[in-house]
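Please see the structure below; I have some questions.
One chain of protein is taken out of this complex; the other chains stay put.
== subunit A ==
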Amino acid sequence: MKRAASPLYVAAILALCLPAAVSAQSWSDQAVDPAADHPEVPVSYEDDGRYYSEDDSPTFNIGDDGTVDWLTFSGFRRYHSECHVCHGPDGEGSSYAPRIKNSAVNMDYYAFVDTVVNGRQNGNSVMPHFGDNKNVMCYLDDIYVYLKARGMEAVPRGRPAKKATKSDLIAETENACMG
């Protein structure tokens, strides 16, 4: 006679598995299915050129003609200045660092921010902390929404062909941050 697993036993197994399931490795290794339900992705509202999902995390906005919002374009530029030397072109990962275009979808906004600000270490795989780097911190949302768009395959590899103009709010925020 087969013994049915007790609910308590199942819960314990789940609890054991959870920490492993949220390791940096699995964020990047876990494939993204763009067709699946991703509540953090669809635009819920706009604030002068910045787009947010229903849970108030920044997200990308791609027009019908492929025009990307300014933050997604800016994120492309900043990513390929600050991040690609480890994570490879277009968030695709490399022989050195994980495929973070998947991470940007698989981890929530706050976990993403925490990793960039404080860094992360997994053996000899080390993500530096960028908390005191204006070139990253002033463009954190930009990089995040760009990678999220890449992870969802909402923008192709390479430089976005068409972009929205930079809004006054975005310009003011950038200038205030960069000083």
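Quick notes
Here is the rule we go by: a residue touches a chain if its C-beta (ideal position, glycine included) is under 8 Å from a C-beta of that chain, and two chains touch if they have at least 3 such contacts; residues count from 1.
As a convention for this text, contacts and distances are computed from a predicted model.
You can't see one chain of this complex, but its UniProt record names it "Methanol dehydrogenase", from the set "Methanol dehydrogenase", "ABC-type amino acid transport system, permease component", "Bacillithiol biosynthesis deacetylase BshB2" or "Fe-S cluster assembly ATPase SufC".
Screening A:Asp29, A:Glu92 or A:Asp114 against the full complex identifies A:Glu92 as the residue touching the chain left out. Take subunit A: the residues that touch the chain left off the picture are 76-82, 84-86, 88-90, 92-97, 99, 119, 121, 124-128, 130, 132-136, 156-159, 161, 178-179.
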